[in-house]
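Only one protein chain is missing; all other protein chains are in place.
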Amino acid sequence: MTAPVAEAAAGGLSSSSLSAGSLGEQFCKVRQQTLTLCQPLTPEDMMVQSCPEASPAKWHLAHTTWFFETFILSEFLSGYRPFHPDFLWLFNSYYNAVSDQPLKKLRASFSRPALDEILDYRRHVEAAMQRLIDGGLPEEAQRRLVLGLHHEQQHQELLAYDIKNAFWSNPLHPAYKVGEISVATQNVAPVQWIGHDGGLVEIGHQGEGFCFDNEQPRHKHYLEPFALASRLATCGEYLDFIRAGGYERPELWLSEGWDTVKAQQWTAPLYWFRDGNDDWQLYTLRGPLPLEQILSTPVCHVSYFEADAFARWAGKRLPTEQEWEIAASNLPMSGSFLETDVLHPMPAAEIDGLQQMFGEVWQWTASAYLGYPGFAALPGALGEYNGKFMCNQMVLRGGSAVTPASHIRSTYRNFFSPATRWHFSGIRLANR
Amino acid sequence: MTAPVAEAAAGGLSSSSLSAGSLGEQFCKVRQQTLTLCQPLTPEDMMVQSCPEASPAKWHLAHTTWFFETFILSEFLSGYRPFHPDFLWLFNSYYNAVSDQPLKKLRASFSRPALDEILDYRRHVEAAMQRLIDGGLPEEAQRRLVLGLHHEQQHQELLAYDIKNAFWSNPLHPAYKVGEISVATQNVAPVQWIGHDGGLVEIGHQGEGFCFDNEQPRHKHYLEPFALASRLATCGEYLDFIRAGGYERPELWLSEGWDTVKAQQWTAPLYWFRDGNDDWQLYTLRGPLPLEQILSTPVCHVSYFEADAFARWAGKRLPTEQEWEIAASNLPMSGSFLETDVLHPMPAAEIDGLQQMFGEVWQWTASAYLGYPGFAALPGALGEYNGKFMCNQMVLRGGSAVTPASHIRSTYRNFFSPATRWHFSGIRLANR
Amino acid sequence: MTAPVAEAAAGGLSSSSLSAGSLGEQFCKVRQQTLTLCQPLTPEDMMVQSCPEASPAKWHLAHTTWFFETFILSEFLSGYRPFHPDFLWLFNSYYNAVSDQPLKKLRASFSRPALDEILDYRRHVEAAMQRLIDGGLPEEAQRRLVLGLHHEQQHQELLAYDIKNAFWSNPLHPAYKVGEISVATQNVAPVQWIGHDGGLVEIGHQGEGFCFDNEQPRHKHYLEPFALASRLATCGEYLDFIRAGGYERPELWLSEGWDTVKAQQWTAPLYWFRDGNDDWQLYTLRGPLPLEQILSTPVCHVSYFEADAFARWAGKRLPTEQEWEIAASNLPMSGSFLETDVLHPMPAAEIDGLQQMFGEVWQWTASAYLGYPGFAALPGALGEYNGKFMCNQMVLRGGSAVTPASHIRSTYRNFFSPATRWHFSGIRLANR
Partner (left out) sequence: MTAPVAEAAAGGLSSSSLSAGSLGEQFCKVRQQTLTLCQPLTPEDMMVQSCPEASPAKWHLAHTTWFFETFILSEFLSGYRPFHPDFLWLFNSYYNAVSDQPLKKLRASFSRPALDEILDYRRHVEAAMQRLIDGGLPEEAQRRLVLGLHHEQQHQELLAYDIKNAFWSNPLHPAYKVGEISVATQNVAPVQWIGHDGGLVEIGHQGEGFCFDNEQPRHKHYLEPFALASRLATCGEYLDFIRAGGYERPELWLSEGWDTVKAQQWTAPLYWFRDGNDDWQLYTLRGPLPLEQILSTPVCHVSYFEADAFARWAGKRLPTEQEWEIAASNLPMSGSFLETDVLHPMPAAEIDGLQQMFGEVWQWTASAYLGYPGFAALPGALGEYNGKFMCNQMVLRGGSAVTPASHIRSTYRNFFSPATRWHFSGIRLANR
């Protein structure tokens, strides 16, 4: 399977120019995409929760439905009858203002409700949503619907992370999907350094389209001159880092990173493993693959600590999120997204200029995830969506090969703890 | 559902008077009973692994099959083709001499092989076993087949423990089986003390029937005079202990027990919980039940620490395994077993004499699980079956309401760590 | 003991206008201050290491000496004979480029070398330093000497934290120093909001005086208009937060903060405890004190999570480090420092304008601790001093009642993990 490049759908999930009708279509499409993602999975697969960050696929199906039920139907559809009274708290993830929640690790015990019942739940809520949409949505309900769709897309991406980890944890390492990943070329153009003059810029979302609360307010920010690498760091380059003793040289690492390397006994990115001949293999959603066949693809599943160490070894640094955003702001949103169905990052093209800014792998930035100046969370329970995680996380930008194409923006701020790596995360270098 | 009393089948799983034919029938019967136990479970239910002691039900189906394949077919059926080469190590539990094994906690990630494939595996192995049996079993193969059947029965019991814990962990507390547990009487006869003169006795299995290696050799043991309570301690009596501050009085507890009480914040046996009115409920395999409706049933799911503290509070002690065995040796093997399908211990009858010695709940003894004088483990990998666990465990005797009736003997030695309580374990007092 | 206000010594520890003579005097003075701090301590006190963040006092005496030996004498004093060959690695804290180091927790086992030997070590190194200074210091050696003095001052402050925690951990709660803390007034002026217009400002150290590498380079930063509270939040105000259920309302907390509150069972700042009458007491370096006697003093020993939750409860926010620095840049450096010997933060004066910006308590900012644009660590092993901690930490500003007065600057960036609170840390609110 070679990788087509998807152009992120113009006019995607936005509340800007919505008619009720088109919003209804988007609702159907996003909901369907979640099911499509689960199509290769058995009910048993959808029970697995293989690491503390992950949830079972079935839970994702239910929770994304809970979101619409809780924040829209319960409030805006008069006479709405919840599908099941217990679901109102059972599938709450972390919204303390809504209800108490089961401990996250208990999600692996949710064999009941059965998958079939969860699918009924989805249909029940979808039918009610359709009635609500048909009846004409109040503005706040529209806003929440769009939020709910982006929420569901986030869980589509998480579902890809979680099922990859689940299948990897299985000692048999089964593939999520058949069809080999093939890479047209092992030639990858040398990195060019794409400069920017800096100065006083504006950062953050503006305009009519949808954005999360954490992308606002748009605000001024002063930038020194900088340069970004024209493409992402490759597996081949990362292998050089490993061979240069990268995981054995404390001077390359943040102190907490080095502690993590030793405690976790890291010697390579997640999903890299050695086969019987001691050669590197890479586990993908399409099964294991010899690393040497995909040296030109972007390195993926590295922690912030590894990205930072790699940059230091290379004599460079990671970009700040503002540098990244300014550089990305006028670029077309093309790259490998979930819809290309490769489910793995693809190599850069042998062309000039800044590329691979969207799709492929989330790009770790040197910026901590904090509120922008004047940041205000959404009112009510939805204020818990983003704001309460603004601590001990780093910002990632650009989306990945498992991000829905209509989900991403140049102002989009993803965030993860610096030690996690079950997500599709990689490295773009910066220089000054 | 009221509780019939099952008489343990005479001539049960023994290798004594076996014709190939009858052994084949027993094989079919035991294998079928495992499937029957799983009948109320969905493939999703069979994925849950809710505590470190437990395994998913699906794993039990596979591992019990692996046992026959590994220890009998691979060795005794010429030309036998293993069902799947990876299953030989994938479903190994702890036999280091056979192969490496996946970490126990990874069993929750075995969504593949699917349940259907595991059931195919069972049929494949059963067919091969049938061929082997039909062809006439060598003596060693006969011995191993009988061992394999007892092994499978042990896993039937574990399966009941594990699925109870799985459904309990589910915040919805679903029932494994419908049908309410009803107890005919709340009257329970006062404890009588059934005395024994002690002296030099013989302990351990003798005769032709099957036993585990840890029940042998039969050996002499000197006993002081002692008396056993005529029946098991009840939920009502245990509630008295709780109300008397049992969980708050360190002087009643072993030091390690008291540490456990505080660390785990125990205030009652496992599966006891308070409902919205602060009344005690008890979770059973047939769902939750008000405690006051079953005060006369034996207390169940207590740790050794709790059994020991209860005994001290009562001014008594727990029996040694030798006292228990001598007292039980001539009693009929009647009681609630798995086949009664109540799946919960039932009250004592209002009769004289020693009762409830078999079935209902495993009875903690004051004896550490160690080898008898002259103990020798089975040769080869099967020597790992029992011997390597002879440390930091206490002996329990008598079987439980989820033990197959044909599995138990008066010489049978069960063993668990003193802090565990997901098993059906209860209390019989002793006095001197 | 009432609190004098110390004016930070003008022309303090700086390498700007140094003659060898005056640098020698400063060396003696700083080294002496460490010993003075230890004067109330017995050799036994100096062995205690009561939390993972802390080190024994004796270790601080040795490590600060090691710094001069390793980075100056070994390199710049020809013929220098190390005091003890093992000390070169034994007292290394975390400089991987110098040598391996003992695990931090092992420092509590360093009964040998004895305190007397450590004091000999100090004198040996001081004598050698004096010889080096007398002979005329090369410029790089001068720079490192000044760095070494600031390093020792940092450890003076840590020593105060550590010994406070050590004495607090002792069930007898002994006082480090006698002499009661008395507060002149319980009247504290209402908070005024001191505004600033924002705009493009310059942040970071400039000029001749000493600064750490993390205070540079000076760079432009754009600020929105903001206002700072005229004084620090008081114990009285924090008590209001507690009484309003602050520790029981998840909506006030960052997600990780709320997890910490529950896991650690926090209900108040560190060193607050309830006496036999259920009244709040506060443990200080001068022993326990009824909270009601010092309600007007700044709240101290709060984590970032608590500071952030308090701000949210108050409808305000924490300042960024840039806002803080701009507001502080022209203020006199007055406040309670280590030299006032109160060893506890003192109330605000009843005057107008921004006060308590220096001394009293370190002020948590909303800024993550990261490198400034263009940040470059010192070359060599000294590059490990600050840079490798730039992850998962928040910036604090302003110094505390146990900071040496000559140690602090408006550009000074302190940093701690958001969950720690054994340091003297408090709260200044910001508003927009």
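We call the chains A, B and C, going by the order they appear; numbering starts again at 1 in every chain.
In the analysis below, a residue touches a chain if its C-beta (ideal position, glycine included) is under 8 Å from a C-beta of that chain, and two chains touch if they have at least 3 such contacts.
Everything numeric in this text was worked out from a predicted model, so none of it was measured.
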_Chains shown that the absent chain touches, full complex_ = B, C
*Touching the absent chain in the whole complex: find that residue among C:48, C:233, C:357 or C:391.*
C:48
*Can you work out which residue in C:90, C:346 or C:429 touches the chain that's missing from view?*
C:90
*Among the options C:109, C:130, C:185 or C:264, which residue touches the chain absent from this view?*
C:109
*From the listed residues B:122, B:205 or B:221, report the one that touches the chain absent from this view.*
B:221
*When the complex is taken as a whole, what residues of chain B touch the one chain not shown?*
94, 96-97, 200, 219-224, 250-251, 253-258, 304-305, 308, 320, 366-368, 370-371, 373-374, 384, 388-392, 418, 432
*Those residues of chain C which, in the complete complex, touch the missing chain*: 42-50, 58, 86, 90, 102, 106, 108-115, 166-167, 169-172, 174
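Keep this in mind: only the chains that are shown with their structure count from here on.
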*Name the chain whose C-alpha centroid is most distant from the C-alpha centroid of chain C.*
B
*Name the chain with the Cα centroid closest to the overall protein Cα centroid.*
A
*Centre-of-Cα separation between chain B and chain A, whole angstrom*: 46
*If you average the CA atoms of chain A and of chain C, how many Å lie between those two points?*
39
_Counting only Cα atoms for the centres, state how far chain B is from chain C in Å._
59
_Give me the residue numbers in chain C that touch at least two other chains, ranges are fine._
none
